[in-house]
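For reference, the structure discussed in these notes is given below.
Note that this complex is displayed minus one protein chain, with the remaining chains in position.
In order of appearance the chains are A and B, and numbering begins at 1 in each one.
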Amino acid sequence: MITAALAESLTQALVVLVLISGAFIVTRKDLLSLVSTYQMQSLLLAGVALSLYSVDQSPTLLYLAGLTLVSKVLLIPYIIKRIQRKINISRDMEFHYVSPIASIFITIILILLVYGAFSNILKELALSNLFYLGAVFGISLTLMGMLITFSRKKVITKIIGYLTMENGVLLFSLFITELPFIIEVLILVDLFMIVLLATILSIGMDSSVEAYQERFHQLHIEDLQEKLHLHRKHRGES
Amino acid sequence: MFSSLFLTGLFFLFFGALLPLLSVRSGRYVRTATLGFTAVAAVLLLVSSAGVFTGDVQEEIASYNVSNALSFSFALDRLSSFFIIVISVVSFCVAIYSAGYIEHGGGNAKRNILAGLMNVFIASMVLVVASTNTFSFLFFWEIMSLASFFLVMYDYEKKETRKAGIFYFIMTQLSTVFLMVGFLALYQVNGSFNIEAMGSASQLMTTAIFLSLLTGFCIKAGVIPFHKWLPYAHAASPSNISALMSGVMIKVAVYGLMRFVLYVLGPVDWWGILILVLGTISAIFGIIYALKEHDIKRLLAYSSIENIGTILIGFGLYIIFQAHNLPAIAYLGLAGSLFHVLNHGVFKSLLFMATGSIVNATDTRDLEGMGGLIKKMPYTAALFLIGSLSISALPPLNGFVSEYMLFAAFFSSNTLGDPMLTILLVLCLSVFALTSAFVATCFVKAYGIMFLGLPRTDACANAKEAKKPMILGPAILAALCILLGVFSPALLSASGYGTLPVPDLMLVGSFLLATYAIIWAALYHSYPNKTRVGATWDCGTPLSSRTQYTASGFSQPIMRMFKATYKTKEIPERTFYDKQNSLFRSGEAKVTLLKFFEEYLYMPVGKKVMSLSIRVSRMQNWNLDTYIAYAFVAVLLVLVYVGWLI
Partner (left out) sequence: MNIDANYVAYAFLNTAFIILISPLFMGVAKIVKAQAQGRIGPPLLQPYYNLLKLAQKERVYSNKSSAITKITPYINITIMIVASLGIPLAFAPENSGGLGNIILLLYLLAMGRFFMAAAGLDAGSTFGGMGSSREMSISSIIEPITIIVFAALAFTLNTMDMHQMFQTAAQEMSFLNPALILVSIPLFIVLIVETARVPVDNPETHLELTMIHETMLLEYAGRDLALMELSHAIKQTMLMAILINILVPWGYAREFTAPAVIIGMLLFLAKGIILATFIGLTESSMAKMRLFALPNLFIIAFFLSMLTILLEVFR
């Protein structure tokens, strides 16, 4: 039987590991290890839910752990890995705005920022230290996900960023909010993700966002505009 | 008794200043006598200030009224006597060193003026520190600035020196302006020029005075971003003057800051944070810029900026911990800061003097033109080694003690009870650790390139060891580096800081010595004791001075890793025979470093001032009628002011 104190320190260790996996995703260039890190992160989250369950005994936590295990540890990584094999890209070397080193520093500042902001907001809730930490790290992970989505060029890395964001929301919800509500949010976010995946898959996702936009150009959207423009110019001159 | 000793010391300094200036054309004996006066004066000042420091007494020296409101008055207390100890120790050694150094270059007149002005310079620094009112503080501050300006301009024939001198003069006047504003505001509040605890004033007023004084002192101390004059001035001036300026003069600014913040204004915790952050920035950028330098005197100058940063870090820590009611840790910060003032004075003057000997012997300041000097100048090499070890804060030398105290204060930052502040301190700690690691790198580079390997020029291959006084002066300081480190526990307890948890370096030193002796004795006569001398492994290509590692090569990895700070640009230019760029014809590559502060801060400000002054100078057109018209308008304005506006 696990004692409460042990469960607490176990949870804390797991939460910290989740954050570390986030930091790993921020800096890695190797796509395969990105996906496996994401997989590991989801597994850790399931672990967090389970270890919370051992204290709380609330069945929702158990469902949540199962859901995470099935969808994020098995299904989504499987799909992404399949896509990866198809498109044959193994590394994402390009960074927008921030380098990996800078993004680590930004991450540290983010955590401090979230901590500072929450110390004012969450004062009334009188949370225990562990829950406070979980909430702070959850939001930090969400922000890190955002950082990944805008700092990487390859679409597949951006997807990992979105998924990390969603994991952050899950982490936050595990520690703070009411569960049934958050499941709805989760599903919503997941739906959004699926839509996104579907769009990208239909257009093709073998390269960067610029290429993606080019695909749009190929649909003659811009060509039409140009023609219209030329037409007007012509009429103006005559 | 101490005050009469003090006055006698000053008398010697004044006499020493007058003697060579009155007999400008006379020969060597006058200069030697002058420097003898300086040394005697330094000893007298040292004795009197050490007495005040250890006795913990307040010693009135003298007071002279100029008019009803203005007077010169001097006194010694613990803080000022400590700084006078630093001044006199360094001055004593510099005086000895100068007896040899001064005989290089220049004619009799120039040498005599140098010796005389040096006395004026030292006396003015002592009097700034001893002043008890802002009027005499500012008066001697100006004398100090002027004297040092003339000393910097010693080699005025060189264009580089003139540029450095003018730059220095402008910056130092700027510092005076800020100080004057602060002092006048203080007068407004207090109603007197005395340096005493400030009366009640609004928050805004106190903050304004603090910021004005901080800016003034930071300019003089060379804190980044006000540091730009320092590398120029230190590089251009004669080495004995660099030793005084770097070892002592910038500390006078630190003294001013401490005196006014602690005794007059009364610190608030955010001042501590500001000073800490300023110090950290100065420390890291100072050493980062030092790493890229291969002009040895500029390298030392940048390293002075780093050390001033370290001193400010300690002072900032003191204010922060004091504001959080943790006096035990706070005193660790203050003691570290003050001890570093002394230590930096000792080892930086030592390094500047040793460098001076080398520059005299090799006729270059460029590291790329040195090498192998350990064989030609073994004594100077040994002295420089001790200085380098000490500045790199290696135990059991003195630099370690002061840096240790700062580290220990940083390591207690989890007791502050304010998470954000603790994290800020930990971040500063990591930067500080990086700084001190860089210092070691920087001085391995300086030492290795200057003294080890093969000589890179003929001048260097034929260098001669420096004259005796030029070894004796720095040697005293080198001995002090060791003694101040090894006897640090005794010294700290003698100065009332005995309770601070500092490792016993006497013990460490004796352990090191004993172990070394045992190992050496065990191995020296052991079998086999055969040695052979061979050539350096060269992979079949004969070694020459051109094939060994250069100073720029040594710091290249760091310059590349810190590309963002240096704004390093690597520009390879290649031409090819064919269009496909495959047959290489010729090429040229260069690495440029941006002078960030110069290009983004100093030049724009300078240009603004320039364009403004051009506009103003148009009003001055050498036409009498115009000037009369100005006078007419001025009189009218006065009339209007008097008639209607009052």
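Simple rule for what comes next: contacts are C-beta pairs under 8 Å (C-beta built on N, C-alpha and C of every residue); 3 or more make two chains touch, one makes a residue touch a chain.
This one's a predicted model, so the numbers in the text were calculated from it and none came from an experiment.
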| item | value |
| --- | --- |
| Selected from B:532, B:585 or B:618 as touching the chain missing from the view | B:532 |
| Residue, one of B:30, B:241, B:326 or B:429, that touches the chain absent here | B:429 |
| Among B:1, B:204 or B:523, residue touching the chain not depicted | B:523 |
| Per the touch definition above, residue among B:440, B:459, B:472 or B:593 touching the missing chain | B:440 |
| Omitted-chain contact residue, chosen from A:83, A:133 or A:160 | A:133 |
| Touch residues of chain A, complete complex, unshown partner | 6, 9-10, 12-13, 16, 19-20, 23-24, 27, 100-101, 104, 107-108, 111-112, 115, 129, 132-133, 136 |
| Residue numbers in chain B that touch the chain omitted from display | 371-372, 374-375, 388-389, 392-395, 400, 404, 407-408, 410-411, 414, 419, 422-423, 426, 429-431, 433-434, 436-438, 440-441, 443-445, 447-449, 451-454, 503-504, 507-508, 511-512, 515-516, 519-520, 523, 527-528, 530-538, 543, 545, 547-549, 553-558, 560-561 |
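Following the convention adopted for this analysis, only the chains that are shown with their structure count from here on.
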| item | value |
| --- | --- |
| Geometric centre distance via CA averages, chain B-chain A, whole Å | 51 |
| Chain A residues touching chain B - in the complex, by the definition given at the top | 112, 115-116 |
| Complex contact set, residues of chain B against chain A | 419-420, 423 |
